[in-house]
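Of the protein chains in this complex, all but one are displayed in their positions.
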Amino acid sequence: MSLLIDAIGFGIASGAVLALGAVGFTVQFGISSILNITYGSLMTLAAYFGLLLVGAGLSIWLALAVGALMVGLISVVFHRVLLGPMVKRGIRPFGLIVVTVACGIVLQYIVVAVVGPTAQSYGNVSGATLRFLGMTFTTAQLVIIAITASLMLALHLLLTRTKLGRAMRATSANRTLAQSCGIATDRISDVAWLISGSLCGAAGVALAITVATFDFTLGSVFLVPMIAAAVLGGVGQPYGAMLGGLVVGISTQVAGALWNPAYQDVIALVILIAMLLLRPRGFFGAAWSSRRLLA
Amino acid sequence: MANALDEQAPPSLPGGVAVVGRGGAGGSAPLLRVEHLVKHYGGVRAVDGVSFTVAAGTITGLIGPNGAGKSTVLSVVSGFTPPTGGRIWFDGRDVTGLPMHRLARTGLVRTFQLARVFGGLTTLENLLVAAPRQRGLSPLGVLGGRFVWGAEERRLVERARALLRRFGMASKADDYARTLSGGQKRAVEIMRCMMMRPRLLLLDEPMAGLSPRLVVELEQILVELRDEGLALLVVEHELETVDRLCATVVAMAHGRVIAEGTMADLRTRREVQDSYVVG
Partner (left out) sequence: MYLGTDLLAAWGLNLEFGVAGIANLAYIVVIAAGAYTYAVLTLGPTSGNGGFQQYILGFHLPFAVAVVAAALAGALVGVVIGITGLKRLRQDYQGMVMLVVSLMAATVVGADTGLFNGQAGLSLVSNPFSGSGSARGDWTYVAVVALACAVGFLVLRRFTGGPMGRTLRAMRDDEHAVAAIGRSVVKLRLVAQAVGGAFGGVSGALLVGFIGGWSPSAWGYPETLALLTAIIVGGMGNNVGVSIGTFVVYLLLLQGVQFLPQVASHPGLTEAFGWIILGATTVAFVWLRPQGVFPERRPRFGPRARSGDGGGAPSGPELSDSVGA
C-alpha cells in the first residue's frame, strides 16, 4: 500500500514535469501545426545550459529560469529561420517531421561534440525530504510542482484574460481567419514559440533535476511520454495537456511499482497508441476542430 | 494480398461507356435510388431525409443555396462518408454504407469539388492508373512483368490517348498533372473517371472556376457522354448550366428536398425562390 502511495507521489512529481513539457509542445503544435520533434533535444539543451550556469555558481532555480528563457529564444529563431519559411514553401507535414527529427539529432550530437557523451549531474540539489499525506517528496520535487502550477496558472490567465492570449487562441483555432481579422499572426507565432520554448526549457532543466544524472539523450527519451500526455489531452489544447501530463505521470509510476519498472515507458506508449486509435482528438474530443487532425 | 486489389470486379461492360437502359427513360427502374438519406455531423443535420432517383442515360441536377447539403449528399452517395440513416440503391442493389472504392468498382464514380489529380504522375498516367481490373496489379502481374501486362498496357494507352484527343489534351500527355491549369485538372479528373467505364458519374460543381469558354466545352462533352448512355448527377451552382444540361433537377435547402422537376418548373416555385433569396 505504501508502495502505491509513494508511487502516486512520485507520479505527481514526474507528472508536473510532463505537464510542463506537454503544454509547451501542444501550444507549439496548436499555433503552427508543426509536430516539432526537435523539442526533445531542446530540452536536453536546456539541461546542459543549466549545467553550465550551475557550474558558474548560479543557484539551480535561477539556472532553470535563465535556461528556459534561452531555449525560448532559440525556439523563436528556429521557427522564424527554418520551420516557418518551410511551411510557407509548402513542405508537406511529413517533410517537416523529417526536418525536425534531423534538427533534433543535429542538436543532440552538437551536445555530444561539445560536452561529450558521459552522464552529467547537477550535484545534490534535491534537498530535504518531506512527508505529505503519506507520500514522500524531496524539496526539489515540491519546488518543481509549485513552478509548474504557477506557470500553468500564468498561462491560463494569459490565454483567457489578455488580448494577446485571445489572439493566440484565435490563431490556433483558424489561422487564416485570424489573419483576416487583423491579427498579426506572425508576431503571435513568435510569442507562442517564445512561451512554448521557455516551457520546453523549464521542463528540460526540471527533468534534469529530478533524474539525478542525465546525458545527451535526456530529452529525446522523454519525448514519448510527453507526446503521450499531449495527445491524451488532445493536441493543441493546453488544459488537456496539463491533465494528460498528470495522468501519464501517475499511471506510469503506479504501473512501474505494481508490475515491472522496465515497462514504465511502455505504459505511456500503450496509452498513446490507444488514444490515437480510439480517440485521436483527446478526451475532450469534439471541443477541438476535427479538420486539424483528420485528413 | 492475392487478387485483393482487384476483387469485386464490375460486371463486364461493353466498350466505351457502359450502355444501360438507353432510351428506356420511362418504365425501367432508376439507376440510382436514394431513400430518406440522413447524415449528421456531430449535432448538425447536414442531410435530413433526402429521397430522389436518377434514371439511366439522363443528367440530373442537384441545386440549392450554400449549406443546403448538396455536397454532403454527393459524399454519402459516393461512399466517401457513411450515411447516418436511409438507404441507397444502385442498379437494383443495396449499396448503403459501401466504401468509396467498392462503389467505384460497381460503376458509381465521383469527382471532387476541388479537382483531385495525381500531381506526381503524368496526365497519361493519371488516366492509366484508373483502368479497372489491371492484370499488372495481381501478384502474378507484378512478378511476371511485361510478359503478363504488356499487351493490356498497350491497349490502355491507346484508349487513354483517344480520350486525351477527345478532350483536346493530347499535347499534355507527358506533362506532370500538377503543372496543369485548374480547367485541365478538372478535365483530367473526368477523363480518369471515363477510363473506369462508369455507369453513373457524380460531379461536384464541375463548372466552378472555369472560364465561360471552358464551361461551354465541358457542357458539350457532358451532353455527349449522356448521349452515349452515361447517367450523371451534377451538383452545380450555375443555374444556367443546370438549365441547359439537366432534364430533372432536385432542389435542396436545409438538408431537405424542397422541389423536384425541370428547371423551368422550379423557377416558378415559391419555395425555391425563397430559399435562394433567404438562404
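Lettered A and B in written order, each chain numbered from 1.
Here is the rule we use: a residue touches a chain if its C-beta (ideal position, glycine included) is under 8 Å from a C-beta of that chain, and two chains touch if they have at least 3 such contacts.
What you see is a predicted model, and the numbers here were worked out from it, not measured in a lab.
Colleague: Can you work out which residue in A:Leu3, A:Leu62, A:Val98 or A:Ala119 touches the chain that's missing from view?
Modeller: If we include the chain that is not displayed, A:Val98 is the one touching it.
Colleague: Thinking of the whole complex, not just what is shown, which of B:Gly86, B:Gly136, B:Gly183 or B:Pro206 touches the missing chain?
Modeller: Checking the options B:Gly86, B:Gly136, B:Gly183 or B:Pro206, the one contacting the hidden chain is B:Gly136.
Colleague: Out of B:His101, B:Arg166 or B:Arg267, which residue would touch the omitted chain in the full complex?
Modeller: Checking each option in B:His101, B:Arg166 or B:Arg267, the one touching the absent chain turns out to be B:His101.
Colleague: Contact with the hidden chain only, please: which chain A residues?
Modeller: 35, 37, 82, 86, 89-99, 101-106, 108-110, 112-113, 116-117, 224, 227-228, 260, 262-263, 265-266, 269-270, 272-273, 276-277, 280, 292-295
Colleague: Going by the touch rule given at the top, which residues of chain B touch the chain that is not shown?
Modeller: Per the touch rule, chain B residues meeting the hidden chain are 1, 4-5, 78, 80, 99-102, 104-105, 109-112, 114, 116-122, 124-126, 128-130, 132, 134-137, 141-143, 145-146, 149, 153-154, 157, 161, 170-171, 173-176, 178-179, 192-193, 196.
By our rule, only the chains that are shown with their structure count from here on.
Colleague: Just curious, how far off is chain B from chain A if you go by their C-alpha centres, in Å?
Modeller: 47
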